[in-house]
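Apart from one protein chain that is not included, each protein chain of the complex appears where it belongs.
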Amino acid sequence: MRKIPSLWIRVPLYIVIITIMLLVNLPFIWMLVTAFKHESEVFSLPPRFYPDFFDFRNFAGAMEQIPMGRYLFNSLFVALSVTLLQLVFNSFAAYGLSRLRFKGRDLIFLILVGTLMVPPEVTLVPLYIIVKNLGMIDSYRVLIIPFMSSAFGIFLLRQFFLGIPRELEEAAIIDGAGRVKIFFTIILPLSKPALWTMSLFTFIAHWNEYMWPLVSVSDPKYQMIQVGISQFVSGWETRWTYRMAASALTVVPIIIFFFFVQKQFVEGISVSGIKE
Amino acid sequence: MPFMRRRTREALAGWIFISPALVTQVLFIYFPLGWSFFVSFFRWNLIRPMRYIGFDNYTSMFTSSDFWHSLSVTFVYVAVTVPVSIFIGLLLALLVNLPWLKGKGAFRTFFYVPVITSMAAAAVIWAWIFESNVGLLNYFLSWFGIKSINWLSDPNYALVAMMIIGIWKRIGYNMVLFLAGLQVIPRTYYEAADIDGATPFKKFLSITWPLLSPTTLFVTVMQFIASFRVFVSVSVMTRGGPAQSTQVITFYLYENAFAYLKFGYAAAISVFMFVLMIIFTLIQFRFSKKRVHYL
Partner (left out) sequence: MGLVLENITKIFRSDGSDMRAVDHIALEIPSGALVTLLGPSGCGKTTTLRMIAGFELPTEGSVRLEGEDITFLPPNQRNISMVFQSYALFPHLSVEENVAFGLKIKHISRDTVRKETREMIDLVGLRGLEKRRPDQLSGGQQQRVALARSLVMKPKVLLFDEPLSNLDAKLRESMRLEIRRIQQETAITSVYVTHDQVEAMSISDLIVIMEKGKIMQKGSPFEVYIRPENAFVADFIGKVNFIEGVADKQDPESGIVVSSSLKKSFNCRNALVEKGRPARIVVRPEAFSLSNARNEELNSIAGTVLSYSFLGSHLEYIVKLPDGSVINALEYNLSERQLPRVGEEKRLFFSKENAWTIPG
(Lines give C-alpha, C1' and ligand atoms only; values in the text may rest on other atoms or scores of the structure.)
Protein backbone atom coordinates (compact mmCIF):
# COMPACT_ATOMS: atom_id res chain seq x y z
CA MET A 1 0.00 0.00 0.00
CA ARG A 2 1.18 3.42 -0.91
CA LYS A 3 0.56 6.18 1.51
CA ILE A 4 -1.48 9.16 0.36
CA PRO A 5 0.28 12.49 0.88
CA SER A 6 -1.19 15.03 3.23
CA LEU A 7 -3.73 17.65 2.24
CA TRP A 8 -0.95 20.27 2.29
CA ILE A 9 0.56 18.57 -0.70
CA ARG A 10 -2.58 17.43 -2.46
CA VAL A 11 -4.53 20.68 -2.47
CA PRO A 12 -1.79 22.82 -4.02
CA LEU A 13 -1.17 20.14 -6.64
CA TYR A 14 -4.87 20.04 -7.50
CA ILE A 15 -4.79 23.82 -7.83
CA VAL A 16 -1.77 23.61 -10.13
CA ILE A 17 -3.38 20.98 -12.34
CA ILE A 18 -6.71 22.75 -12.55
CA THR A 19 -4.98 26.05 -13.32
CA ILE A 20 -2.98 24.49 -16.15
CA MET A 21 -6.12 22.84 -17.46
CA LEU A 22 -7.95 26.16 -17.48
CA LEU A 23 -5.02 27.91 -19.15
CA VAL A 24 -4.77 25.27 -21.85
CA ASN A 25 -8.47 25.60 -22.57
CA LEU A 26 -8.62 29.35 -22.08
CA PRO A 27 -8.48 30.06 -25.83
CA PHE A 28 -11.66 28.03 -26.33
CA ILE A 29 -13.39 29.60 -23.37
CA TRP A 30 -12.41 33.03 -24.58
CA MET A 31 -13.56 32.15 -28.07
CA LEU A 32 -17.01 31.19 -26.79
CA VAL A 33 -17.29 34.24 -24.58
CA THR A 34 -16.39 36.52 -27.44
CA ALA A 35 -18.67 34.73 -29.87
CA PHE A 36 -21.65 35.66 -27.72
CA LYS A 37 -20.58 39.22 -26.95
CA HIS A 38 -21.98 42.30 -28.47
CA GLU A 39 -19.53 44.09 -30.73
CA SER A 40 -19.34 47.02 -28.31
CA GLU A 41 -18.39 44.82 -25.36
CA VAL A 42 -15.37 43.35 -27.09
CA PHE A 43 -13.17 46.36 -26.61
CA SER A 44 -13.91 46.96 -22.97
CA LEU A 45 -10.95 46.96 -20.64
CA PRO A 46 -10.41 45.01 -18.51
CA PRO A 47 -11.76 42.12 -20.61
CA ARG A 48 -14.98 40.67 -19.29
CA PHE A 49 -15.38 36.92 -18.98
CA TYR A 50 -19.11 36.88 -19.30
CA PRO A 51 -21.15 38.63 -21.96
CA ASP A 52 -23.90 41.04 -20.93
CA PHE A 53 -26.39 39.11 -22.94
CA PHE A 54 -26.04 36.09 -25.19
CA ASP A 55 -26.00 37.46 -28.69
CA PHE A 56 -26.53 34.82 -31.34
CA ARG A 57 -26.38 37.37 -34.11
CA ASN A 58 -22.65 36.91 -34.45
CA PHE A 59 -23.21 33.44 -35.85
CA ALA A 60 -25.62 34.76 -38.44
CA GLY A 61 -23.17 37.55 -39.18
CA ALA A 62 -20.31 35.13 -39.70
CA MET A 63 -22.43 33.01 -41.98
CA GLU A 64 -23.24 36.04 -44.04
CA GLN A 65 -19.62 36.95 -44.58
CA ILE A 66 -18.47 33.54 -45.76
CA PRO A 67 -20.50 30.50 -46.80
CA MET A 68 -19.92 28.75 -43.48
CA GLY A 69 -22.73 26.27 -44.03
CA ARG A 70 -21.30 25.21 -47.33
CA TYR A 71 -17.79 24.91 -45.92
CA LEU A 72 -19.02 22.87 -42.98
CA PHE A 73 -20.96 20.59 -45.25
CA ASN A 74 -17.97 20.16 -47.56
CA SER A 75 -15.70 19.27 -44.67
CA LEU A 76 -18.20 16.80 -43.29
CA PHE A 77 -18.73 15.25 -46.68
CA VAL A 78 -15.05 15.01 -47.53
CA ALA A 79 -13.98 13.73 -44.12
CA LEU A 80 -16.75 11.13 -44.08
CA SER A 81 -16.01 9.99 -47.63
CA VAL A 82 -12.31 9.66 -46.94
CA THR A 83 -13.06 7.73 -43.76
CA LEU A 84 -15.41 5.33 -45.50
CA LEU A 85 -13.04 4.73 -48.37
CA GLN A 86 -10.15 4.16 -46.02
CA LEU A 87 -12.23 1.71 -44.02
CA VAL A 88 -12.62 -0.35 -47.15
CA PHE A 89 -9.21 0.01 -48.77
CA ASN A 90 -7.12 -0.08 -45.61
CA SER A 91 -8.86 -3.14 -44.25
CA PHE A 92 -8.57 -4.89 -47.61
CA ALA A 93 -4.88 -4.19 -47.73
CA ALA A 94 -4.37 -5.10 -44.09
CA TYR A 95 -6.13 -8.42 -44.66
CA GLY A 96 -3.98 -9.25 -47.63
CA LEU A 97 -0.86 -8.29 -45.73
CA SER A 98 -1.69 -10.18 -42.57
CA ARG A 99 -3.65 -13.24 -43.66
CA LEU A 100 -2.72 -14.27 -47.16
CA ARG A 101 0.64 -15.67 -48.10
CA PHE A 102 2.25 -14.67 -51.35
CA LYS A 103 5.62 -13.74 -52.71
CA GLY A 104 6.66 -10.15 -52.20
CA ARG A 105 4.16 -9.55 -49.43
CA ASP A 106 6.69 -8.20 -46.98
CA LEU A 107 8.10 -5.90 -49.61
CA ILE A 108 4.63 -4.53 -50.35
CA PHE A 109 4.12 -3.97 -46.66
CA LEU A 110 7.32 -1.95 -46.52
CA ILE A 111 6.28 0.03 -49.57
CA LEU A 112 2.88 0.83 -48.10
CA VAL A 113 4.10 1.70 -44.63
CA GLY A 114 7.15 3.50 -45.97
CA THR A 115 4.89 6.36 -47.00
CA LEU A 116 4.72 7.27 -43.32
CA MET A 117 8.16 8.74 -43.83
CA VAL A 118 7.05 11.00 -46.66
CA PRO A 119 5.60 14.23 -45.25
CA PRO A 120 2.81 15.73 -47.38
CA GLU A 121 4.81 18.93 -47.91
CA VAL A 122 7.28 16.97 -49.98
CA THR A 123 4.71 15.71 -52.45
CA LEU A 124 2.60 18.86 -52.39
CA VAL A 125 3.95 20.42 -55.58
CA PRO A 126 3.93 17.39 -57.87
CA LEU A 127 0.63 16.18 -56.49
CA TYR A 128 -0.84 19.56 -57.31
CA ILE A 129 0.54 19.33 -60.82
CA ILE A 130 -0.85 15.84 -61.27
CA VAL A 131 -4.37 16.69 -60.17
CA LYS A 132 -4.24 19.85 -62.22
CA ASN A 133 -3.33 17.88 -65.31
CA LEU A 134 -6.10 15.44 -64.54
CA GLY A 135 -8.49 18.38 -64.43
CA MET A 136 -9.42 17.61 -60.85
CA ILE A 137 -8.77 21.03 -59.34
CA ASP A 138 -11.85 22.49 -57.66
CA SER A 139 -13.83 19.35 -57.04
CA TYR A 140 -14.65 16.94 -54.27
CA ARG A 141 -12.64 14.32 -56.08
CA VAL A 142 -9.40 16.18 -55.57
CA LEU A 143 -10.06 16.32 -51.84
CA ILE A 144 -10.98 12.67 -51.52
CA ILE A 145 -9.30 10.44 -54.07
CA PRO A 146 -5.65 10.98 -53.10
CA PHE A 147 -6.48 9.86 -49.55
CA MET A 148 -8.36 6.64 -50.24
CA SER A 149 -5.83 4.66 -48.25
CA SER A 150 -3.31 5.46 -45.59
CA ALA A 151 -0.18 3.85 -44.28
CA PHE A 152 -1.24 4.59 -40.74
CA GLY A 153 -4.59 2.84 -41.12
CA ILE A 154 -3.11 -0.16 -42.90
CA PHE A 155 -0.47 -0.52 -40.21
CA LEU A 156 -2.97 -0.26 -37.37
CA LEU A 157 -5.41 -2.76 -38.88
CA ARG A 158 -2.70 -5.19 -39.89
CA GLN A 159 -1.44 -5.32 -36.33
CA PHE A 160 -4.96 -6.01 -35.16
CA PHE A 161 -5.68 -8.67 -37.77
CA LEU A 162 -2.45 -10.46 -36.91
CA GLY A 163 -3.81 -10.88 -33.39
CA ILE A 164 -6.92 -12.76 -34.55
CA PRO A 165 -6.27 -16.48 -34.04
CA ARG A 166 -5.60 -18.33 -37.25
CA GLU A 167 -7.77 -21.21 -36.05
CA LEU A 168 -10.87 -19.04 -36.33
CA GLU A 169 -10.14 -18.57 -39.97
CA GLU A 170 -9.41 -22.24 -40.49
CA ALA A 171 -12.66 -23.16 -38.79
CA ALA A 172 -14.45 -20.98 -41.31
CA ILE A 173 -12.43 -22.36 -44.23
CA ILE A 174 -13.27 -25.93 -43.33
CA ASP A 175 -16.94 -24.93 -43.17
CA GLY A 176 -16.62 -23.80 -46.76
CA ALA A 177 -16.17 -20.07 -46.39
CA GLY A 178 -14.07 -18.34 -49.04
CA ARG A 179 -11.63 -15.49 -48.54
CA VAL A 180 -14.20 -12.79 -49.08
CA LYS A 181 -16.75 -14.44 -46.84
CA ILE A 182 -14.19 -14.84 -44.07
CA PHE A 183 -13.14 -11.23 -44.42
CA PHE A 184 -16.65 -9.89 -44.11
CA THR A 185 -18.16 -12.33 -41.62
CA ILE A 186 -15.20 -13.07 -39.35
CA ILE A 187 -12.34 -10.61 -39.64
CA LEU A 188 -14.27 -7.35 -39.94
CA PRO A 189 -16.82 -8.00 -37.16
CA LEU A 190 -14.01 -9.03 -34.83
CA SER A 191 -12.02 -5.89 -35.63
CA LYS A 192 -14.64 -3.34 -34.71
CA PRO A 193 -12.49 -1.62 -32.07
CA ALA A 194 -9.58 -1.16 -34.45
CA LEU A 195 -11.83 -0.05 -37.31
CA TRP A 196 -13.50 2.45 -35.04
CA THR A 197 -10.21 3.85 -33.79
CA MET A 198 -8.91 4.19 -37.32
CA SER A 199 -12.10 5.92 -38.42
CA LEU A 200 -11.86 8.45 -35.62
CA PHE A 201 -8.28 9.33 -36.48
CA THR A 202 -9.05 9.59 -40.15
CA PHE A 203 -12.18 11.65 -39.71
CA ILE A 204 -10.61 14.17 -37.37
CA ALA A 205 -7.44 14.44 -39.43
CA HIS A 206 -9.40 15.22 -42.58
CA TRP A 207 -11.86 17.51 -40.89
CA ASN A 208 -8.83 19.49 -39.76
CA GLU A 209 -7.00 19.33 -43.08
CA TYR A 210 -5.74 22.72 -44.22
CA MET A 211 -2.82 22.57 -46.61
CA TRP A 212 -4.25 20.39 -49.35
CA PRO A 213 -7.59 22.21 -49.79
CA LEU A 214 -5.68 25.49 -49.63
CA VAL A 215 -3.65 24.40 -52.63
CA SER A 216 -6.09 22.36 -54.64
CA VAL A 217 -9.36 24.26 -54.23
CA SER A 218 -10.13 27.90 -54.92
CA ASP A 219 -13.83 27.66 -55.70
CA PRO A 220 -15.81 28.36 -52.50
CA LYS A 221 -18.29 25.73 -53.64
CA TYR A 222 -15.76 23.01 -52.76
CA GLN A 223 -13.74 24.75 -50.09
CA MET A 224 -13.34 23.12 -46.70
CA ILE A 225 -13.96 24.83 -43.40
CA GLN A 226 -10.37 25.13 -42.22
CA VAL A 227 -9.30 27.13 -45.23
CA GLY A 228 -12.58 28.99 -45.17
CA ILE A 229 -12.12 30.14 -41.64
CA SER A 230 -8.60 31.34 -42.29
CA GLN A 231 -10.05 33.88 -44.74
CA PHE A 232 -11.48 35.57 -41.69
CA VAL A 233 -8.08 36.54 -40.43
CA SER A 234 -6.77 38.04 -43.60
CA GLY A 235 -9.75 40.36 -43.92
CA TRP A 236 -8.96 43.12 -41.40
CA GLU A 237 -12.40 44.62 -41.54
CA THR A 238 -13.97 41.48 -40.05
CA ARG A 239 -15.28 41.80 -36.53
CA TRP A 240 -13.68 39.71 -33.82
CA THR A 241 -17.11 38.58 -32.65
CA TYR A 242 -17.78 37.14 -36.10
CA ARG A 243 -14.38 35.49 -36.21
CA MET A 244 -14.93 33.82 -32.88
CA ALA A 245 -18.42 32.74 -33.85
CA ALA A 246 -17.02 31.15 -36.99
CA SER A 247 -14.23 29.49 -35.00
CA ALA A 248 -16.77 28.16 -32.55
CA LEU A 249 -18.76 26.62 -35.39
CA THR A 250 -15.59 24.95 -36.64
CA VAL A 251 -14.21 23.75 -33.37
CA VAL A 252 -17.11 23.03 -31.03
CA PRO A 253 -18.65 20.14 -32.99
CA ILE A 254 -15.33 18.34 -33.13
CA ILE A 255 -14.68 18.94 -29.43
CA ILE A 256 -18.09 17.59 -28.47
CA PHE A 257 -17.51 14.62 -30.75
CA PHE A 258 -14.12 14.11 -29.14
CA PHE A 259 -15.63 14.09 -25.64
CA PHE A 260 -17.78 11.15 -26.66
CA VAL A 261 -15.01 9.12 -28.21
CA GLN A 262 -11.98 10.34 -26.28
CA LYS A 263 -11.31 7.08 -24.49
CA GLN A 264 -10.80 5.11 -27.64
CA PHE A 265 -9.03 7.97 -29.31
CA VAL A 266 -6.46 8.59 -26.62
CA GLU A 267 -5.86 4.89 -26.11
CA GLY A 268 -5.37 4.53 -29.83
CA ILE A 269 -2.60 7.10 -29.65
CA SER A 270 -0.83 5.35 -26.82
CA VAL A 271 -0.90 2.13 -28.77
CA SER A 272 0.11 3.42 -32.14
CA GLY A 273 1.83 6.67 -31.24
CA ILE A 274 1.91 7.46 -34.91
CA LYS A 275 -0.56 10.12 -35.63
CA GLU A 276 -1.69 13.38 -34.14
CA MET B 1 0.17 -29.44 -60.49
CA PRO B 2 -2.80 -28.78 -58.22
CA PHE B 3 -0.29 -27.86 -55.53
CA MET B 4 0.74 -24.85 -57.57
CA ARG B 5 -2.81 -23.89 -58.26
CA ARG B 6 -3.70 -23.46 -54.62
CA ARG B 7 -0.69 -21.29 -53.92
CA THR B 8 -1.41 -19.24 -56.98
CA ARG B 9 -5.00 -18.75 -55.97
CA GLU B 10 -3.97 -17.45 -52.56
CA ALA B 11 -1.41 -15.14 -54.16
CA LEU B 12 -4.01 -13.84 -56.56
CA ALA B 13 -6.43 -13.15 -53.72
CA GLY B 14 -3.62 -11.38 -51.88
CA TRP B 15 -2.87 -9.09 -54.79
CA ILE B 16 -6.54 -8.30 -55.26
CA PHE B 17 -6.91 -7.33 -51.62
CA ILE B 18 -3.88 -5.08 -51.50
CA SER B 19 -4.04 -3.53 -54.93
CA PRO B 20 -6.46 -0.62 -54.29
CA ALA B 21 -4.31 0.65 -51.43
CA LEU B 22 -1.12 -0.07 -53.30
CA VAL B 23 -2.31 1.80 -56.37
CA THR B 24 -3.38 4.89 -54.41
CA GLN B 25 -0.22 4.97 -52.34
CA VAL B 26 2.00 4.60 -55.37
CA LEU B 27 0.01 7.02 -57.47
CA PHE B 28 -0.41 9.75 -54.89
CA ILE B 29 2.76 9.43 -52.84
CA TYR B 30 5.56 7.53 -54.59
CA PHE B 31 4.89 8.88 -58.02
CA PRO B 32 4.77 12.51 -56.79
CA LEU B 33 7.84 11.83 -54.67
CA GLY B 34 9.69 10.59 -57.71
CA TRP B 35 8.42 13.47 -59.73
CA SER B 36 9.67 15.88 -57.10
CA PHE B 37 13.17 14.62 -57.77
CA PHE B 38 12.59 14.84 -61.49
CA VAL B 39 11.07 18.33 -61.52
CA SER B 40 13.81 19.63 -59.25
CA PHE B 41 16.16 19.47 -62.25
CA PHE B 42 13.92 21.68 -64.40
CA ARG B 43 12.86 25.25 -64.65
CA TRP B 44 9.10 25.24 -64.83
CA ASN B 45 6.26 27.66 -64.16
CA LEU B 46 3.40 25.63 -65.65
CA ILE B 47 3.02 28.17 -68.43
CA ARG B 48 6.18 27.83 -70.46
CA PRO B 49 7.49 24.32 -71.21
CA MET B 50 9.86 22.63 -68.76
CA ARG B 51 13.53 23.27 -69.29
CA TYR B 52 16.28 21.02 -68.01
CA ILE B 53 18.76 22.99 -65.92
CA GLY B 54 20.70 20.29 -64.08
CA PHE B 55 21.56 21.16 -60.52
CA ASP B 56 20.79 24.87 -60.97
CA ASN B 57 17.79 24.78 -58.63
CA TYR B 58 19.96 23.23 -55.94
CA THR B 59 22.81 25.67 -56.42
CA SER B 60 20.52 28.66 -56.35
CA MET B 61 18.81 27.21 -53.29
CA PHE B 62 22.05 26.76 -51.40
CA THR B 63 23.26 30.21 -52.39
CA SER B 64 19.96 31.92 -51.67
CA SER B 65 19.99 33.98 -48.49
CA ASP B 66 16.19 33.60 -48.32
CA PHE B 67 16.58 29.85 -48.17
CA TRP B 68 19.16 29.99 -45.40
CA HIS B 69 17.05 32.54 -43.62
CA SER B 70 13.98 30.32 -43.68
CA LEU B 71 16.05 27.38 -42.56
CA SER B 72 17.44 29.31 -39.63
CA VAL B 73 13.97 30.59 -38.66
CA THR B 74 12.77 26.99 -38.74
CA PHE B 75 15.64 25.79 -36.61
CA VAL B 76 15.11 28.51 -34.04
CA TYR B 77 11.47 27.49 -33.93
CA VAL B 78 12.44 23.83 -33.55
CA ALA B 79 15.12 24.55 -30.96
CA VAL B 80 12.58 26.24 -28.69
CA THR B 81 9.41 24.26 -29.27
CA VAL B 82 10.94 20.79 -29.00
CA PRO B 83 12.39 21.02 -25.49
CA VAL B 84 9.63 23.19 -24.10
CA SER B 85 6.72 21.10 -25.35
CA ILE B 86 8.44 17.91 -24.25
CA PHE B 87 9.14 19.35 -20.83
CA ILE B 88 5.56 20.52 -20.32
CA GLY B 89 4.18 17.28 -21.78
CA LEU B 90 6.24 15.26 -19.33
CA LEU B 91 5.24 17.50 -16.44
CA LEU B 92 1.56 17.08 -17.27
CA ALA B 93 2.00 13.34 -17.61
CA LEU B 94 3.65 13.13 -14.19
CA LEU B 95 0.89 15.22 -12.64
CA VAL B 96 -1.94 13.28 -14.23
CA ASN B 97 -0.20 10.05 -13.27
CA LEU B 98 -0.16 10.86 -9.53
CA PRO B 99 -1.67 7.77 -7.92
CA TRP B 100 -4.00 9.64 -5.60
CA LEU B 101 -5.29 12.06 -8.21
CA LYS B 102 -9.03 11.90 -8.85
CA GLY B 103 -10.53 12.66 -12.25
CA LYS B 104 -7.47 11.54 -14.22
CA GLY B 105 -9.57 10.81 -17.29
CA ALA B 106 -11.13 14.26 -17.30
CA PHE B 107 -7.77 16.01 -16.96
CA ARG B 108 -6.27 13.89 -19.67
CA THR B 109 -9.19 14.67 -21.98
CA PHE B 110 -9.07 18.40 -21.37
CA PHE B 111 -5.33 18.61 -21.86
CA TYR B 112 -5.84 16.81 -25.13
CA VAL B 113 -8.47 19.12 -26.62
CA PRO B 114 -6.00 21.42 -28.42
CA VAL B 115 -4.52 18.40 -30.20
CA ILE B 116 -7.75 17.44 -31.92
CA THR B 117 -8.83 20.94 -32.89
CA SER B 118 -7.59 22.27 -36.17
CA MET B 119 -4.57 24.50 -36.32
CA ALA B 120 -6.40 26.84 -38.69
CA ALA B 121 -9.20 27.53 -36.22
CA ALA B 122 -6.71 27.64 -33.37
CA ALA B 123 -4.75 30.28 -35.25
CA VAL B 124 -7.85 32.41 -35.64
CA ILE B 125 -8.58 32.12 -31.94
CA TRP B 126 -5.00 32.85 -30.93
CA ALA B 127 -4.90 35.87 -33.20
CA TRP B 128 -7.59 37.31 -30.96
CA ILE B 129 -5.61 36.47 -27.82
CA PHE B 130 -2.50 38.06 -29.32
CA GLU B 131 -4.42 41.18 -30.31
CA SER B 132 -2.29 44.12 -29.20
CA ASN B 133 -4.83 46.50 -27.69
CA VAL B 134 -7.46 44.39 -25.98
CA GLY B 135 -5.96 40.90 -26.39
CA LEU B 136 -6.05 38.63 -23.41
CA LEU B 137 -2.31 37.95 -23.38
CA ASN B 138 -1.27 41.58 -23.20
CA TYR B 139 -3.89 42.11 -20.52
CA PHE B 140 -2.37 39.34 -18.38
CA LEU B 141 1.11 40.67 -19.01
CA SER B 142 0.00 44.12 -17.89
CA TRP B 143 -0.51 42.66 -14.41
CA PHE B 144 3.25 42.21 -14.30
CA GLY B 145 3.87 45.68 -15.65
CA ILE B 146 4.78 44.52 -19.14
CA LYS B 147 3.81 47.03 -21.79
CA SER B 148 1.62 45.97 -24.64
CA ILE B 149 3.39 43.89 -27.29
CA ASN B 150 2.48 43.80 -30.98
CA TRP B 151 2.67 40.03 -31.05
CA LEU B 152 1.93 39.49 -34.71
CA SER B 153 3.32 42.66 -36.23
CA ASP B 154 6.57 43.05 -34.32
CA PRO B 155 9.38 41.08 -36.01
CA ASN B 156 10.86 40.39 -32.58
CA TYR B 157 7.74 38.67 -31.29
CA ALA B 158 5.90 37.10 -34.22
CA LEU B 159 7.98 33.93 -34.12
CA VAL B 160 7.52 33.75 -30.35
CA ALA B 161 3.77 33.87 -30.95
CA MET B 162 4.08 30.98 -33.41
CA MET B 163 6.09 29.03 -30.84
CA ILE B 164 3.46 29.59 -28.17
CA ILE B 165 0.74 28.18 -30.42
CA GLY B 166 2.90 25.31 -31.54
CA ILE B 167 3.70 24.32 -27.97
CA TRP B 168 0.11 24.76 -26.79
CA LYS B 169 -1.10 22.52 -29.60
CA ARG B 170 1.35 19.68 -28.90
CA ILE B 171 1.69 19.30 -25.14
CA GLY B 172 -1.41 17.12 -24.84
CA TYR B 173 -0.08 14.71 -27.44
CA ASN B 174 3.29 14.46 -25.74
CA MET B 175 1.55 13.98 -22.43
CA VAL B 176 -0.40 10.98 -23.72
CA LEU B 177 2.75 9.35 -25.08
CA PHE B 178 4.55 9.91 -21.79
CA LEU B 179 1.57 8.55 -19.88
CA ALA B 180 1.74 5.38 -21.95
CA GLY B 181 5.47 5.15 -21.21
CA LEU B 182 4.87 5.65 -17.50
CA GLN B 183 2.38 2.77 -17.36
CA VAL B 184 5.06 0.37 -18.52
CA ILE B 185 7.42 1.08 -15.60
CA PRO B 186 6.91 -1.71 -13.06
CA ARG B 187 5.45 -0.52 -9.77
CA THR B 188 7.82 -2.73 -7.82
CA TYR B 189 10.70 -0.34 -8.56
CA TYR B 190 8.87 2.46 -6.82
CA GLU B 191 7.87 0.22 -3.95
CA ALA B 192 11.50 -0.76 -3.46
CA ALA B 193 12.47 2.92 -3.50
CA ASP B 194 9.71 3.68 -0.98
CA ILE B 195 11.17 1.14 1.39
CA ASP B 196 14.53 2.89 1.04
CA GLY B 197 12.77 6.14 1.88
CA ALA B 198 13.59 7.90 -1.40
CA THR B 199 12.14 11.36 -2.03
CA PRO B 200 9.83 11.84 -5.02
CA PHE B 201 12.55 13.83 -6.78
CA LYS B 202 15.12 11.10 -6.18
CA LYS B 203 12.67 8.50 -7.48
CA PHE B 204 12.12 10.53 -10.61
CA LEU B 205 15.85 10.84 -11.26
CA SER B 206 16.78 7.26 -10.51
CA ILE B 207 13.74 5.36 -11.80
CA THR B 208 11.29 7.33 -13.92
CA TRP B 209 13.68 9.30 -16.10
CA PRO B 210 16.03 6.46 -17.07
CA LEU B 211 13.22 3.96 -17.66
CA LEU B 212 11.26 6.51 -19.65
CA SER B 213 14.13 7.17 -22.02
CA PRO B 214 12.77 5.10 -24.95
CA THR B 215 9.53 7.09 -24.74
CA THR B 216 11.42 10.34 -24.43
CA LEU B 217 13.39 9.55 -27.52
CA PHE B 218 10.27 8.68 -29.45
CA VAL B 219 8.50 11.84 -28.31
CA THR B 220 11.55 13.90 -29.21
CA VAL B 221 11.72 12.60 -32.75
CA MET B 222 7.97 12.95 -33.28
CA GLN B 223 8.05 16.48 -31.91
CA PHE B 224 11.12 17.31 -33.97
CA ILE B 225 9.39 16.28 -37.16
CA ALA B 226 6.17 18.06 -36.23
CA SER B 227 7.99 21.28 -35.34
CA PHE B 228 10.02 21.12 -38.48
CA ARG B 229 6.82 20.96 -40.51
CA VAL B 230 5.22 24.03 -38.94
CA PHE B 231 3.03 25.64 -41.59
CA VAL B 232 -0.61 26.32 -40.79
CA SER B 233 -0.13 28.87 -38.01
CA VAL B 234 2.27 30.85 -40.20
CA SER B 235 0.05 30.56 -43.23
CA VAL B 236 -3.03 31.75 -41.37
CA MET B 237 -1.57 34.41 -39.08
CA THR B 238 1.56 36.03 -40.46
CA ARG B 239 2.20 34.69 -43.95
CA GLY B 240 5.91 34.66 -43.21
CA GLY B 241 6.00 38.25 -42.01
CA PRO B 242 6.55 40.68 -40.52
CA ALA B 243 9.88 41.33 -42.20
CA GLN B 244 10.18 37.59 -42.96
CA SER B 245 10.55 36.89 -39.26
CA THR B 246 8.26 33.84 -39.48
CA GLN B 247 9.36 32.67 -42.91
CA VAL B 248 9.67 28.98 -42.04
CA ILE B 249 10.87 26.47 -44.62
CA THR B 250 7.44 25.05 -45.42
CA PHE B 251 6.01 28.46 -46.06
CA TYR B 252 9.04 29.33 -48.18
CA LEU B 253 8.33 26.19 -50.19
CA TYR B 254 4.65 27.05 -50.48
CA GLU B 255 5.33 30.60 -51.65
CA ASN B 256 7.86 29.58 -54.25
CA ALA B 257 5.46 27.08 -55.70
CA PHE B 258 2.11 28.79 -55.50
CA ALA B 259 2.93 32.49 -55.31
CA TYR B 260 6.00 32.69 -57.60
CA LEU B 261 5.16 29.56 -59.61
CA LYS B 262 8.78 28.41 -59.39
CA PHE B 263 7.84 24.74 -59.40
CA GLY B 264 11.28 23.37 -60.15
CA TYR B 265 12.82 25.37 -57.37
CA ALA B 266 10.03 24.40 -54.96
CA ALA B 267 10.59 20.76 -55.86
CA ALA B 268 14.26 21.14 -54.96
CA ILE B 269 13.20 22.47 -51.54
CA SER B 270 10.87 19.45 -51.17
CA VAL B 271 13.71 17.09 -51.92
CA PHE B 272 15.88 18.84 -49.37
CA MET B 273 13.13 18.55 -46.75
CA PHE B 274 12.61 14.92 -47.58
CA VAL B 275 16.27 14.11 -47.11
CA LEU B 276 16.24 15.86 -43.73
CA MET B 277 13.16 13.91 -42.63
CA ILE B 278 14.71 10.63 -43.66
CA ILE B 279 17.79 11.49 -41.62
CA PHE B 280 15.65 12.22 -38.55
CA THR B 281 13.78 8.98 -38.96
CA LEU B 282 16.94 6.97 -39.40
CA ILE B 283 18.39 8.55 -36.29
CA GLN B 284 15.32 7.40 -34.43
CA PHE B 285 15.62 3.84 -35.75
CA ARG B 286 19.26 3.83 -34.84
CA PHE B 287 18.70 4.97 -31.30
CA SER B 288 15.65 2.86 -30.60
CA LYS B 289 17.52 -0.25 -31.70
CA LYS B 290 20.35 0.55 -29.32
CA ARG B 291 17.86 1.02 -26.51
CA VAL B 292 16.54 -2.45 -26.94
CA HIS B 293 20.01 -3.83 -26.33
CA TYR B 294 20.49 -1.81 -23.20
CA LEU B 295 17.25 -2.92 -21.62
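Order of writing sets the labels: A and B. Residues in every chain begin at 1.
What we mean here is this: a residue touches a chain if its C-beta (ideal position, glycine included) is under 8 Å from a C-beta of that chain, and two chains touch if they have at least 3 such contacts.
None of these values were measured; they are calculated from a predicted model.
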Selected residue (touches chain absent from view) among A:L84, A:I137, A:I173 or A:V261: A:I173
Residue among A:L116, A:I186 or A:I255 touching the omitted chain: A:I186
Interface residues of subunit A (partner: the chain not displayed): 165, 167-168, 170-177, 181, 185-186, 189-190
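Just so it is clear, only the chains that are shown with their structure count from here on.
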Intercentroid distance (Cα basis), subunit B paired with subunit A, Å: 16
Touch list for subunit B against partner subunit A, complex: 7, 10-11, 13-18, 20-22, 24-26, 28-33, 35-36, 39, 46, 92, 95-96, 98-101, 105, 107-129, 131, 133-134, 136, 139, 168, 171-173, 176-177, 179-180, 183, 191, 194, 218, 222, 225-226, 229, 231-232, 235-237, 250, 253-254, 257-258, 263, 266-267, 270-271, 273-274, 277-278, 281
Complex interface listing, subunit A residues touching subunit B: 2, 4-5, 10, 13-14, 16-17, 20-21, 24-28, 30-31, 34, 42-47, 88-90, 92-93, 95-97, 100-103, 105, 108, 111-112, 115, 117-119, 121-130, 132, 145-149, 151, 154, 179, 183, 204, 207-208, 210-211, 214-215, 226-227, 229-230, 232-233, 240, 243-244, 246-247, 250-251, 254-255, 258-259, 262-263, 265-266, 269-271, 273, 276
